[in-house]
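Worksheet: the structure to be examined is printed underneath.
The other protein chains are all here in position, but one chain of the complex has been omitted.
And now, chain A:
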Amino acid sequence: MRRLLTVLLVACAAAWALMPGAAWAHDVLVGSDPADGARLDAAPSEVTLVFNTAVRTGYAHVNVTGPGGTSWADGSAVVRKERVSVKVRPLGAAGEYVVGYRILSSDGHPVSGKVTFTLTRPGPGAEAPATPGATPAATPTATPTGTPTGTPTAAPTGTPVPSAAGGDQAGQGAVSPTGPASTAPDLSMQAAEAAANGGAGMAVLWIGGALLVLAAGTVVALRRSTRGEDRA
């Protein structure tokens, strides 16, 4: 039994040694711009979410959904340490907008949620093709652009796809959100992240080292037990 406890202690020591730096935490949304529940006169050009610790790059999704399920995010989310932001096309009708997010927490699992803000006056996007003086309580009919299903790579300001405005306003928005976020490669960020968690190379190194130690232990143990038998 004492040997067993020793074994446990050794395993704990190994756990300590194996642990990477304290770079991991569970990410929780601590703030946003615009703030949750904010009432804005002017449409923001960008939405930023702030988390308590640095968010993993490469797996963040942020989208802005307007009245009637229209999608307003322009491009994919950009992660800068704790801040995750996404550009927003000029918003359209007044009403409630939902910023939905799903990020990869630095401790390795997805965290999702939403932030809501209200646009009190129709934004510039609302004036575009269809109905200029849209009523504040504008419904999907007033939303100008058909929501582009893919992320426009070089989205112009204003309304990207005017031709889509005519026939298919209402139904389309709810169908599919913007494509998967592929963050622009921010090399220094990625390097910092790799340094923090070792990367696969380090994992392979650890596994290789552990295998060597175990193999050596097995050989020693077997030799000792056979020698003990010879003596007996």
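Please note the rule applied: contacts are C-beta pairs under 8 Å (C-beta built on N, C-alpha and C of every residue); 3 or more make two chains touch, one makes a residue touch a chain; residues count from 1.
Just so it is clear, contacts and distances are computed from a predicted model.
Looking at the choices "Peptide/nickel transport system ATP-binding protein", "Carbohydrate ABC transporter membrane protein 1 (CUT1 family)", "Putative copper resistance protein D" or "Succinate dehydrogenase / fumarate reductase cytochrome b subunit", the name in the UniProt record of the chain not drawn here is "Putative copper resistance protein D". If you put the missing chain back, the residues of chain A touching it would be 1, 3-5, 7-8, 10-12, 14-16, 18-20, 22, 24-26, 28-30, 52-53, 56, 58-59, 61-65, 69, 71, 73, 98, 100-102, 104, 106-114, 177-178, 180, 193-194, 197-200, 202-203, 206-207, 210-211, 214, 217-218, 221-222, 225-226, 229.
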